[in-house]
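Note that this complex is displayed minus one protein chain, with the remaining chains in position.
Every chain is named by a letter (A and B) in the order it is written, and numbering of its residues begins at 1.
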Amino acid sequence: MSVTAAGAEAVPLGKRIRRFMSDRPLVPLVILLVLLVVALQILRPGIVNERWIANTVKFAIPLAILAGCQTMTMLTGGIDLSVSTVATMAAFIVSTQAVEHGPVIGVALALLPAVLIGLANGIGVGIFRVHPLIMTLGTSLVGIGCLQVYQRTVIATGTKVPAFLSWLGTGVTGGFPNALLLFIPVASLILFVLNRTGFGRLLYAVGDNERAARLSGVVYWKVILALYVGSSLLAGVAGLLYVGLIKAPSLSLADPLLLPSVAAAVVGGTSIFGGRGGYTGTILGALILTVLTTLLTILQMPEGARRILFGLIVLLVTAAYLRIVEDR
Amino acid sequence: MLETTGAKKPVTTNPILDATGVAKNYGAVAALRNASLSVLPGEVHALMGANGAGKSTLVKILTGAVRPSGGRIQIRGETREFSSPGAARRAGLVPVYQEPSLIPDLDIASNLRLTRTPVEPFAEWVRELGVNDLSLGATARDVPLAIQRVLDLARALAAEPHVLLLDEMTAALPADLAERVVDVVRRQSAAGRSVIFISHRFVEIAAMCDRATVLRDGETVGVLKIETGVEERIVELMLGAKIEKARGVTHGARSTATVAGPPRVAVRNLAVGKLQDVSFELANGEVAGVVALEGQGQDELFEALAGARKPSAGTIEVDGAAVRFAHPADAIRAGLALVPGDRSEALLMHRSVRENIALPFSAPFRRWGPIALRKERATVTAAIERLQIDTRAQREVQRLSGGNQQKVTIARWIAAETRTILCFDPTRGIDVRTKREIYRLLRELAGQGFSVLYYTSELEEVQHVCDRAIVIFGGRVVDVLPVEIADEAALTRAAYGLPRQSEVAP
């Protein structure tokens, strides 16, 4: 008991593999990504080229940002199911307001409901202790209702995706998608917050062991409130980018991204129970899911099968994770 | 109806319950090594042992709540293995646990239906036990705790068990109900039924038990007939060879020079949980020991001092000023921090040693920004070195040994320079070397003017680290022993509410 477990001599193989996986969770993810790309190339020779890569990255970026919301909330043992609604709201508002008020005010107006929904989520989860899943689902429903009302007031105006957003969403400069201009700072910020700030530490702490965090003086509701507001803002930004990519604002614009955003975070090694994971894995997870979607499209897999697959991925990865943790 | 068979004394001497060589391992930890318990028909048998001796594990095994890793359990000569509490119940072994096992949201009648207990005998037993105004329609949650225990007992009795197992049955009962229970238990034995009675109260054991089995460190160390003066012998058995060992130990602790000014922490008439009225002071530069049997409310006391629980009455003063903690953050600001006994309550098991130690730094809102990594590393490294934490496996705290994990929880508060550390059984389940290091460290801290409140379940530790021992029993401080006389025997007697030895036998 008094000897630390650093010595590898007596550790069985299975346990060693598990340790390797939890120390370097990115290696298997990269391998999986490469395998998927290879499979794609075999199924459709010649598909993998520069344009395809740029395209994949373009579609992976909004997903990766939304998955960032899931990663951060999941680190605390929560989840944010309102991200798709928030993203849709931001996208729709910017498409209707930016024409009249210019891009700056348009973006500000678009992110306002994001902050409000984030506040509501944070208050519900942090203070009233509603389960995050139920709470975010509820605010999402209210948000959709508001958006529907809003839609009728602007029916005369019509929608127009601002030019700078389509440039950002679809443009490619020198082989690199312009979306990277937004994504690289956003991703760096998330990574910096998670790894190098006190707030990031607290996210891990609250999710790993809420009681321990409390005994160390961490005030739960403050952390959670800040977290959900941040998550919502991020979702709003993702929505702005996504509408630039899709170019057709609708009331269910970002809905298809909700489930993949959860799956990307889970696949990327973030535990739905909290305390474990990181954003690098999530980015890889988003890439993997984007490639997987392409693969499924090529295989002519219907939408239903895709949902089943994603649902099973979440369940299996979570169950497998539980086994790994329990088997110490 | 039971009285009809009452007069006959059992003729057979074959035990009705016979457990031998029972063992239970939790991972590498042996909770029970070689426990045996043999109960004769019509006998009231006491099961005794100090904290952590394995009583509760043995009870769980006997009642089917936990499966043993080894050993044999026979009921009336037949080897049985209980896979669930239901199976044990059907075999005629019915327990009454320390916490009531009535379903809180069901009414009494439904609770009876759930365990298929006949209502008539139950109602009869309830009256017999001195509760006259019970309504079967009452929800269990609304019934006072003491009455719930009585109902639990009545339900067990109505099942007409061969062996009745009572775990600390009288602990939460007022005196009149406790008397009734003792009475009923005695009559059970007269009716030829057996009772296993687990209790800390010598008075009751003397009043109704025939024999006692004593456990120590997961082993049965003696079976005694209950007669006058047997208490001393039981205490001796519970302590074992430790008595001799303890006497040879030189006191690691020494009384510090009294510091002028108000005490660091003063607790006045505090009521929280099971504690009714506790008062004591903790001086600057002092390590004060808290000694109590399991479940006397010591955990609630520590939680209240750490701001994790609100006291129902009384005051806490820090440096002479009354304080009120709404959150542990308040306590930490006042310089009080808890090192809980269960390390899994204190540590972020999946995070690194460094993050664990640095956690309190990030807690206040103004520290949420970027971390000054170099400064943090310096502080943390200093704490790690001071505690000599083995950091070979520092990526995840869960991979450290128990001793090193405990050092991390202490290092956290040393790095934060917390002036008062509340250690709740910090050496539970860790190796001897680390224990020594922790003792030394705490003494060092005291020497620098820090103060420590130290609860321990291992009484010999008191003389290694503490300056005084505050003994709590029955919700109150019953004695404060200076370290010179606070050896294991004296502390055990005090913790059981017995008077100091010098006052009984010169």
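One rule holds for everything that comes next: a residue touches a chain if its C-beta (ideal position, glycine included) is under 8 Å from a C-beta of that chain, and two chains touch if they have at least 3 such contacts.
Going forward, contacts and distances are computed from a predicted model.
Chemist: Of the candidate names "Autoinducer 2 import system permease protein LsrD", "Cytochrome c-type biogenesis protein", "ATP synthase subunit a" or "ADP,ATP carrier protein", which one corresponds to the UniProt protein name of the undepicted chain?
Modeler: "Autoinducer 2 import system permease protein LsrD"
Chemist: Which of B:Arg33, B:Lys55, B:Arg89 or B:Arg493 sits in contact with the chain that's absent?
Modeler: Checking each option in B:Arg33, B:Lys55, B:Arg89 or B:Arg493, the one touching the absent chain turns out to be B:Arg89.
Chemist: Which of B:Arg113, B:Arg127, B:Arg377 or B:Arg500 touches the chain that is not shown?
Modeler: Missing-chain contact among the listed residues: B:Arg113.
Chemist: May I ask which residue of A:Ala39, A:Ile53, A:Val99 or A:Leu137 touches the chain that does not appear here?
Modeler: That would be A:Leu137, which touches the missing chain.
Chemist: Footprint of the hidden chain on chain B, which residues?
Modeler: 63, 65, 84-86, 89, 95, 97, 100-106, 110-111, 113-115, 137
Chemist: In the complete complex, the non-displayed chain touches which residues of chain A?
Modeler: The missing chain touches chain A at positions 120, 124, 128-131, 133-135, 137-139, 141-142, 144-146, 148-149, 151-152, 259, 272-273, 302-312, 314-315, 318-319, 322.
By definition in this document, only the chains that are shown with their structure count from here on.
Chemist: Determine the centre-to-centre distance between chain A and chain B, using the mean Cα coordinates as centres, and give it in whole Å.
Modeler: Going by mean C-alpha positions, chain A sits 46 Å from chain B.
Chemist: Using the touch definition up top, name the residues of chain B that touch chain A in the complex.
Modeler: Against chain A, the touching part of chain B is residues 28, 306, 308, 327-329, 332-333, 337-338, 340, 344-351, 355, 358-365, 367-371, 373, 390, 392-393, 395-396, 398-404, 412, 430-431, 433-434.
Chemist: Hey, which residues of chain A end up touching chain B in the complex?
Modeler: Going through chain A, the ones touching chain B are 1-6, 22-23, 192, 196-199, 201-202, 204-205, 208-209, 211-219, 222, 226, 275-276, 328.
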